[in-house]
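Report on the following structure.
One chain of protein is taken out of this complex; the other chains stay put.
Letters A, B and C mark the chains in the order given here, with residues in each chain numbered from 1 onward.
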Amino acid sequence: MADEKDYTGQTPAWCPGCGNFSLLATLKKTLAAMDIPPHELIVVSGIGQAAKLPHYLRCNAFNGLHGRALPVATGISMVNPDMKLLVTTGDGDCYGEGGNHFLHAMRRNVNMALFVHNNQIYGLTKGQASPTSRQGMKSKTQPFGSLSSQFNPLSMAISQDCGFVARGFIGDREHLQHLMTEAINHRGFSLVDIFQPCVSFNKVNTFKWYKERVYHLEEEHDAGDRMKAFQRSLEWGEKIPVGIFYRHDNNRVLTDDLPPLKNGPLPLQDFDPQETTQILEEFY
Amino acid sequence: MADEKDYTGQTPAWCPGCGNFSLLATLKKTLAAMDIPPHELIVVSGIGQAAKLPHYLRCNAFNGLHGRALPVATGISMVNPDMKLLVTTGDGDCYGEGGNHFLHAMRRNVNMALFVHNNQIYGLTKGQASPTSRQGMKSKTQPFGSLSSQFNPLSMAISQDCGFVARGFIGDREHLQHLMTEAINHRGFSLVDIFQPCVSFNKVNTFKWYKERVYHLEEEHDAGDRMKAFQRSLEWGEKIPVGIFYRHDNNRVLTDDLPPLKNGPLPLQDFDPQETTQILEEFY
Amino acid sequence: MDYSIRIAGEAGQGLQTIGAALGKIFSRLGYHVFTHQDYMSRVRGGHNYYQIRLSEKAISASRDVIHILVALNIESIDMHRLSLHSDGIILYEPQNDEEEEDEQFLATAFTQIAKDAGGNKIMANVVAVGAILGLFGFDLQVAEEIIKESLAKKSGEIIEGNLKAMQAGSDYVRKNCRKLDRFQTVEAEQDNLMLINGVQAIGAGAVMSGVRFYAAYPMTPSTGIMVYLAGKAVDFGIIVEQAEDEISAINMALGASYAGIRAMTGTSGGGFALMTEGVSLAGITETPIVIAEMQRPGPATGLPTRTEQSDLDFVIHGGHGEFPRVVLTPGTPEQAFYAANKAFDLAEKYQIPVFIQADQYLGDTEWTYRDFDLSDLSYKDYRLRHKDLAELKDYKRYAVSSDGISPMAVPGESRHLVVVDSDEHDEDGHIIEDAETRIRMFDKRLHAKMERLRKEISPPVLYGERTAPEIILVCFGSTYGVIREAVDILGKDYSLAMLHFSEVYPFPALNEFDYADYLRKARSTVCIENNATGQFNRLLRAEMGIACSSRINRYDGRPFTLESLVEEIRQRL
Partner (left out) sequence: MDYSIRIAGEAGQGLQTIGAALGKIFSRLGYHVFTHQDYMSRVRGGHNYYQIRLSEKAISASRDVIHILVALNIESIDMHRLSLHSDGIILYEPQNDEEEEDEQFLATAFTQIAKDAGGNKIMANVVAVGAILGLFGFDLQVAEEIIKESLAKKSGEIIEGNLKAMQAGSDYVRKNCRKLDRFQTVEAEQDNLMLINGVQAIGAGAVMSGVRFYAAYPMTPSTGIMVYLAGKAVDFGIIVEQAEDEISAINMALGASYAGIRAMTGTSGGGFALMTEGVSLAGITETPIVIAEMQRPGPATGLPTRTEQSDLDFVIHGGHGEFPRVVLTPGTPEQAFYAANKAFDLAEKYQIPVFIQADQYLGDTEWTYRDFDLSDLSYKDYRLRHKDLAELKDYKRYAVSSDGISPMAVPGESRHLVVVDSDEHDEDGHIIEDAETRIRMFDKRLHAKMERLRKEISPPVLYGERTAPEIILVCFGSTYGVIREAVDILGKDYSLAMLHFSEVYPFPALNEFDYADYLRKARSTVCIENNATGQFNRLLRAEMGIACSSRINRYDGRPFTLESLVEEIRQRL
């Protein structure tokens, strides 16, 4: 079995006390326990504190543009579905700038796990409201308070029948490891929205704030029941559930429907220009 | 009361038999019945067959970029909330290229009515799959069939607590007029997804196809019940409901929270540079 | 022999079917063909036309004058009759029993003739084809062959009906045309020429260069490339995906390229605008990508189905920051075919974005060729593969090398990790901020590569008077064909040549061919562009310090046509 140390990357440049440290540690533990060799793993990210993660992990990495991790991951998956594919991203990266890709990657059912480090704030750019910030939150760029209602990624994912919808909290590592493992194992697009307190800019949704509210969905929760899952995903207040809200294997995975993959991943298929010459015949 | 003729614009360049003709006629009728003067109305659109509508109606119009009608409308609403604001758009325009704005305009609760001409196809560009095309649909650009699951705009809107979520069909004009009227009257963001058969490119979802399937939500349907609304929004198959799925006035409207509007629409407020000179004092 | 036929009518009336069939028939007969289309941004109605020119000699442009007008509706007569040659003829669907004005008119009840021949309404199209062939007195054998091929999947009955309808069309004109000998034909040198348009040429070039992934969002006039590749997807193992928007399209293609295959995207100006951030990403991550930018008239939505050369500056400069790129601007389908091949080669060799910039005009116009010389194509896999990787002790994606090129490995193919980053990074691909690494990366990624890239660029072509021309017509991209023919005409009266650039960035150096010397020595240099501001003219000055003495610009969304261009040039001389 692999060791967590096998996944040690660069030294993180996060703030001391940042929730991302626990997240990273849990991810390493998960990967080690699942015995996924670093070179069979590709981690794609955008830009933000969360999106720096691939540098801090030993793996293949594509650290792309703010908001654009999912299309990159989609392209990778479509030509080489054999790689283990993760996307690590922030709430701004994924639900703000990248909102359209979030919707459409889900519809494509790309076979990958999406970990959203949800600190309800823009961390790297120093504290602006994000889509998951609470409505009315004031900041230096929200003089009237955040004017938008708080985005609910779980209910949206359930509304589009995403096959794996979960929420975790970095303050509960064992549970988070369980979610990460299940997400990676799930065949298809899996979303894990992870509460990750930002100690520098989010003075409301702190570790303590989450700790006080977070509770596990009951064992009896039937993750196969879409209506129930939807209902539970709407809970937000003094108590906030974490766990696997919704889960099923009903949907076709994107790469199921790609005939060119029948002979294996495209990068492994040879190309011989000679075999294409007939293509000009139709012009005569 | 205004007359439908007051709203006559340019001659439509749509195909003979296109569902857009009925939609336009119903809209004129709605506006006339509501007695909204053309100059107090702004219609914003993107690009597509649907998005040509503002040219075919007498009104103030901003025919912008493909996918970008909603931000333009948001900007208008934020500085002049007194205008009646409509956006007419296609399923590609709104849910494809414009998907991120669809999500965020809804979160902002912009006070406007959004009419999506949903023909489940890209009409103007000649027949590619749209987000609402059925999964597996083949076309000249979908050699493997559309790889994505069919987008459900209603369930997504309900998932984000949009205050007015409806579906109509151009084959049922009276009902459509009712929906349009209610949507325009609703304070906040209202979505009406409208089945509008494309006779040239969508040979499956034809007038007949819709006619056979469409039925009205029962009178007893409680549009205030979010769970029920969600459940009904998932219905798709031999029978497809139309009507007002979800409706409430719980949310703050975007412009409720903008102090600069206290003195009325910004375009009507005078500006005097003299009154700003104190702004340099803090630099001393 | 040099005839032009224009089929005019509404969108949806079948003029594309007629035009396409005629082009194919003439080229199979061995004639040189040039076709171009003019259509509105609507699916039905409006005014469109399809023009086919044929000759026994090589041709490369559309003419203003037409010999046969097929008017599928009455308005088309008025719109186009001024273009009719004095010996020309108008075939039109009669409305009421109006009188024919003179021998320039021949009422041809296409639909009725089709029905009388036992066919249906749709077969009016083949009646028109037959009628035109009849006017030239062509034998219908080749045409029948082509009908059969194109209807191969239909029932025997339908095929039979079409053949009969075509025959009836031919018979009708041969019986009713008052001056049947007006169009003299000569026999073609050899039969069976290839007929191909710019879009198809780019697509075929891409397939033959090993494209395995194409992501795009539909946008006229680039959609044709996607349609072409989608048609080949299953047979040639190409993944074609329609993205949710252009941002996604280019990022998907970059992901696919990173994963180890040749990837491409295509769009028009508005979609390219959305891709520019991704172009910059390709630049800093050194991810190979080929981008077809098919121009149409802007700004914004502009004239979406028409043509213009107005994105040159944008494609050269689009994307923030500084990084190497290549911009190819082919002028013919043949050049477009090789440009696609060169684009894939350079993109992978130098790990950069390479553009094929064309426009609606080049995309849609069909040209004839004997064949394409396939030995001119190159294919080399520049990535490190299994065995190369296995031998490596250490792998660094951005290892500094004197030629600027770092080894490109395929993630997952070995134990080596492939790390790429949109931030400035070290040799391993990890984010850095120090000045020294930044400078080293810039010197490698930008300066070293640009120096080598300059040597890859082909010089412009000089056509016409090749020793000291007094007048030089300067151009790039899709104006090649019409200017070439203009030179043929004007060359009789003037010492004149065309200087055509089919590769514009990096700008061609002078070592192979000192075209600057020609320009400086010419008495008059005219820069001809299908745009309003003279972007190429400015580029030439920016890069070479050379200013042309005058400019001809067309910016009404239409391509240059032969006679009117010749006239405009004469006025400058």
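We take it that a residue touches a chain if its C-beta (ideal position, glycine included) is under 8 Å from a C-beta of that chain, and two chains touch if they have at least 3 such contacts.
Keep in mind the model is a prediction, meaning the values are calculated, not measured.
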Query raised in the report: For the chain omitted from this view, which of the shown chains does it touch?
Result: A, B, C
Report summary line: From B:18, B:50 or B:72, the answer for touching the chain not displayed is B:72
Query raised in the report: Which listed residue, C:281, C:453 or C:528, touches the chain dropped from view?
Result: C:281
Report summary line: Contact with the hidden chain, among C:62, C:310 or C:502, goes to C:310
**Report entry** Chain not shown: contacting residue from C:270, C:363, C:429 or C:464
**Finding:** C:270
Query raised in the report: Hey, which of A:28, A:66, A:84 or A:186 is the one touching the hidden chain?
Result: A:66
Requested in this report: Pick out the residues on chain B that sit against the missing chain.
Outcome: 9-10, 37-40, 42, 44, 47, 52, 54-55, 58-65, 68, 70-76, 78-80, 82-83, 100-101, 103-104, 258-261, 263, 266-269, 271, 273, 276-277, 279-280, 283-284
Query - Touching residues (missing chain, whole complex) on chain C - result: 40-41, 46, 247, 268-270, 272-274, 276-277, 280-281, 283-285, 295, 297-304, 306, 308, 310-311, 313-314, 316-323, 421-424, 433, 435-436, 438-439, 442, 446-447, 531-533, 538-539, 541-543, 545, 547, 555-558
Query - For chain A, residues in touch with the removed chain - result: 13-16, 47, 49, 64-67, 96-97, 99, 122-126, 128-129, 131, 140-144, 146-147, 200-201
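The criterion applied here is as follows: only the chains that are shown with their structure count from here on.
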Report summary line: When centres are defined as mean Cα positions, the distance from chain A to chain B in whole Å is 30
Report task. Please report how many Å separate the Cα centroid of chain A from that of chain C, as a whole number. Result -> 41
Requested in this report: Check each residue of chain C and list the ones that touch at least two other chains.
Outcome: 233-234, 241, 244-245
Report summary line: Check: chain A positions touching at least 2 other chains come out as 100, 103-104, 258-259
